[in-house]
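Okay, here's the structure, questions in a sec.
With one protein chain withheld, the remaining protein chains of the complex are depicted in position.
Naming follows writing order (A and B), and every chain is counted from residue 1.
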Amino acid sequence: MALPIYTETRYRIWHYSYLLICGSVFFFLIAPLFVIIPLSFNAEPYIHFSDKMLALDPEGFSLRWYEDMIYGTKNSWGQAMRNSLNIAFFATIGSVVLGTLAALGLSSRYMPYKALIMSILISPMIVPLIISAVAIFFSEARFGITSTFTGVVLAHIILGTPFVVITVTATLSGFDDSITRAAASLGSNPTNTFFKITMPLIAPGIISGALFAFVTSFDEIVVIMFVGGPDQMTIPYQMWIGLREQLSPTIMAVATCLIVLSSLLLLSMELLRRRSQRIRGLEA
Amino acid sequence: MTNPILTSDGQLLSVKLKKAESHKRRTAFLLVLPLFLFVVVTYLLPIGSLMVKSIDNRELFSYLVNTNDSIHEWDGTGLPDETVYTAFYKDLTLAVANKKQGKIATRLNYEQSGYSSLIKKTSRKLKKFTEGEYKAQFIKADKRWGKTEYLLALQKATVAFHGRKYLTTFDLNVNSDGDIVQIPEKKRINVTLWLRTLLVAVGVTFSCFLLAYPIAHMLATTRAKYANILMICVLLPFWTSLLVRTSSWMVLLQKQGVLNDILVFFGIVADEQRLVMMYNMTGTFITMTQILLPFMVLPLYSVMKTISPTLMRAATSMGSTPLHAFRRIYFPLTYSGISAGSILVFVLAAGYYITPALVGGAKGVLISNRIAYHMQSSLDWSLATAMGTVLLATVLVAYWVYNRIVGIDNMRIG
Partner (left out) sequence: MSKLSKGLTLAALVSSAPLALAAEVNVVSWGGAYTESQMKGYGNPYQEKSGVTVNWIDYSGGLGSIRSQVEAGAITWDIMDVYAKDTIVGCDEGLFVEFDFDNDFPAGSDGSKASDDFFTEMPSKCAVGNILYSWNYGFNTNTFPSSNEPQTIQDFFDKDKFSGTRGIYASAMSNLEIALVADGVPAADVYSYMDEHGTDRAFAKLSELCADDGCWFWSGGAQPPEALVSGEVSMSTAWNGRLFNAMVAEKSPIKMVWDGQVLDYEYFVLVNGGPNQAEAMKALQYFTGSEGLAGSAKHISYAPFRKSSLDLIQDPWFEGPDGNLDIMPHMPTAPANTKNYILMNGEWWADNETDVNDQWEAWKAGL
């Protein structure tokens, strides 16, 4: 943002301090993440930089934690990853199906009590997580489904659906209804219209909602602490136990992998956004 | 009057229209129904039963069946008579036979400290009791059975529903005269935590606002090419696991952590006096700010994006200084973004559990940690649910206030 040549000095000062402040805030946001990456290569089993590492001595670095993560028998990060992916997969499907249907209904002009129903549907997002966790634990305990796969997936669907509802209703708000009417007038039945016309156009909204629901389930720690059992050990749960008790840098190795995973997710979302803008004919 | 309009199949247009509209309404409703039922059954009803649990004392009530009736005839002064002790003896013997005396001990201990050890000690001596004269035998087993406050606590505990957990939530108790008093100072903890949670939530909201405003402005006004790259700085933390972010702060802020190392290296701080930024309020505050910052940035960004740049230029061209234009034009236009971000950050901060548990040490714990403690350690589930209900009520009040304020503001701008 180049300043016009006639800008006075005091405004230049303002401008550069503004850039400095913004720069520091961005740094504050992103730098902590990257502290973890070098620590995962620490040769010593402690979560702080050893002197060898600070001197950039190659002996201070090793891949032992990555080996422990993949091959280590005690922590079974592999099993935790499998559980996390399994649970997140089913939770995402459940959230997307229920959420998309509800969003379609809510976006219709003819929906009665829209605001009230909307706030009920997104209530899991509003209530503090600890309360949701406790409430879901008690109700699942009554039906005997705590410490089961189903119980955890159900809980994650509850938490993930509001995101899908919000993103899909936002996408549908820009949706031109005349297209469906045109399709109907050309002889298409509603189901056909939905799958051939509506779905492709709201796909970006569904997919970003699905991504939100996936990340919510994959990262979820509070509810699963109450509702899950030892067979539902997920990556965040394992990390939580690790951070409180075992403190081996294997956690840093897992954290690095998660950062890489998030970056990939972010990249895919960005590419999706650009694609949808191309489809809609808007410029990037 | 014109002729009524008919459709192609001879029906009145208005009738056909009504039918079509109600059909569309039904379809919309049916689409929403699955999720609606799902949320109500699996979520809202459980929250409701949570509130019921906070006043539910029926389990203890059921263990003290005989004592219930007789003890309520006692007026609360001195000591109750023999019938009460006999009834209690019957209940306790039955409980020991069913291995429930531990539960009675724990539940009664919530009413009056000391009951835990009292019941356990008495249960062990119960077998040696002889028939009759129970009052004297109880008092001989432990002199606490001759103290009014213990018997009063027993009387208070034998009700099916009680609201007393709500008093405990605020460190209050009902004394023998029936007045509401504060519990002894050395045991007061909850009020401190409520205040601390509110202060932290407000503080974090404010600091997030201060930090988020400039960068949201930059994201909204710079060229798309740079804005997209900078947006990654906001979104990457947002998408990264909470535990990863919290653990990175643990590494940065601990006494031998990166930040202290840097400060010592530049000579700002002496090696023996490294700053203690972790496992206390500072650690909780900084970590929570960084974690919740994206939640403030994104709403602000989306609102700022809708503000046309020509407005500021128009203001300056009419003679306003940039600062004045900012204050009178730009800032008011961002109110809805500020309030959306603030309410989001406030509610999240008030309910935060994981971060304070990891980085708060003893002094940076918040009310959610206390709720979890009661759920997992002390197992006083009525107290945990009572505190949860109060927290939920606080959050709902915050939302209501937000609605009112935003409503008023909207009227002013529009």
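Going forward, contacts are C-beta pairs under 8 Å (C-beta built on N, C-alpha and C of every residue); 3 or more make two chains touch, one makes a residue touch a chain.
Small disclaimer: the values here were computed from a predicted structure and weren't measured.
Undergrad: Any idea which of A:110, A:149 or A:194 touches the chain not displayed?
TA: If we include the chain that is not displayed, A:149 is the one touching it.
Undergrad: Out of A:112, A:200 or A:229, which touches the unshown chain?
TA: A:229
Undergrad: Among B:24, B:90 or B:120, single out the residue that touches the unshown chain.
TA: Spelled out, the listed residue whose C-beta touches the missing chain is B:120.
Undergrad: Looking at the whole complex, which of A:46, A:113 or A:195 touches the chain that is not displayed?
TA: Touching the chain that is not displayed is residue A:46.
Undergrad: Can you name the residues of chain A that touch the chain not displayed here?
TA: Against the left-out chain, chain A lists 45-48, 74, 79, 82-83, 86, 90, 137, 140-141, 143-151, 226, 229-231, 241, 244-247.
Undergrad: Footprint of the hidden chain on chain B, which residues?
TA: Touch set of chain B with respect to the missing chain: 99-103, 105-106, 109, 113-114, 116-117, 120-121, 123, 186-189, 192-193, 254-256, 272, 276, 279-280, 361-363, 365, 373, 375-379.
What we mean here is this: only the chains that are shown with their structure count from here on.
Undergrad: Roughly how far is chain A from chain B, going centre to centre by Cα mean, in whole Å?
TA: Result: the chain centres lie 23 Å from each other.
Undergrad: Contact residues on chain A for chain B in the complex?
TA: Of all residues in chain A, those touching chain B are 1, 11, 14, 18, 21-22, 25-26, 28-30, 32-33, 35-36, 39, 47-49, 54, 98-99, 101-102, 104-106, 108-112, 117, 120-121, 123-124, 126-132, 134-139, 154, 157-158, 161, 165, 215, 218-219, 221-222, 226, 235-236, 239-240, 243-244, 251-252, 255, 258-259, 262-263, 265-266, 269-270, 284.
Undergrad: Using the touch definition from the top, list the residues of chain B that touch chain A in their complex.
TA: 21, 24-25, 27-36, 38-40, 42-47, 49-50, 53, 211-212, 214-215, 218, 221-224, 228, 230, 232-237, 239-252, 254, 256-258, 261, 290, 293-294, 322, 347, 350-351, 353-354, 358, 368, 371-372, 375, 384-385, 388, 391-392, 395, 399
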